[in-house]
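The complex appears here without one of its protein chains, the remainder shown in place.
For chain A:
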């Protein structure tokens, strides 16, 4: 609970960026409320084993940590924003509702794996790389005994390490891209990322010791099995990621983990009307978005890893506190330098591991594209061609793709690309209900009351947060 009358800096997300933001804001003297959907701090990167209690991270006094809490809607109110939150066991109708108003909001909602549709990607036994990582690190559970990893980007390597640690045998790691060429084209990025070379050396040694094959320009193009994955078809790819005919071979596996980079969790930033650039939230040097009082940090502003996220979080938290307290704080020089270097590395990473458009030839007509609504690639193409769907709304309505429970989080980008929509990275990001809530929960939401969070040091005597019965 924040002190009565104090309007806290509100941080959404408890990963590296959110934790750093909360610490920086508290250090500057602001009251802080950190809202996170996880039961333990750390987010996806520092995934703690919840069987061991998850107490690895602590936050300073002055930070209220609201765990197991979902922000399901965000709306502008005079002077700031109002967050609607449900707290309690995931998806339980018994969660407690609460609304919080703030004049200084830090969004650190992170990102999740990007998956591409291919025949059989909806068969049980196909996981995202992040799922394999979360289950291995968070639960000590292996997703399979004999696992194939496929996708693009360096994240496949730590996932392989985690899988081996819980007893899986990694049959192969398939990198669809050609990262050597990509890195050679960006030598500045190698310099900026030099601190990661030790980590890379560790993975290379692990792969050699375990004799795990690592192939460039190949991927899993199909899974086989009755009710669960029993084998996969692996194929070589050309420079645009089209399958090289005749290169297909069958590999026995009971699990496949796929990850083609990451998709930012944009819905709260979009609800706050923050400007986007290239599918990410646009920020200035202090992590301020285009909307006064709203800051963004971490993967939301570009995929750059935990170190960059934490540095951005530190800047965002300090800026949010400065706004709230009406104070001028000394510039966090070290964090600024880390952000500059991190962004250079992130840009090089993006150039080294692009997703090539040849993936659009992988799904067949009967391949499910939207997993929730079970819309196939053929149905989507026909809906777009025959019913002349232009724009995301009409594509959704004529095909039903992206209308299911996940609201296009998994398929949105792929659907947008297959349907030829503009700005495919952000086309599906508008979700006024940011997370599904039950009708009963909606029905008990309180009527809106006027509240004016103040950005200055003078505080209103009223409490801006309310607890519902």
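Convention: a contact is a pair of C-beta atoms (placed from the backbone, for glycine too) under 8 Å apart; a residue touches a chain by one contact, two chains touch by 3 or more; residues count from 1.
Simple rule for what comes next: contacts and distances are computed from a predicted model.
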Hidden subunit of the complex - UniProt protein name among "Cytochrome aa3 subunit 2", "(2Fe-2S)-binding protein", "GntR family transcriptional regulator" or "Phospholipid/cholesterol/gamma-HCH transport system permease protein": "(2Fe-2S)-binding protein"
Touch criterion as defined above, residue of A:134, A:269 or A:401 at the omitted chain: A:134
Hidden partner chain, touching residue among A:29, A:60 or A:124: A:124
Positions on chain A where the hidden chain makes contact: 37, 39, 44, 49-54, 89-93, 112-113, 115, 122, 124-128, 130-135, 138-141, 143, 227-228, 255, 265, 371-374, 404-406, 409-410, 436
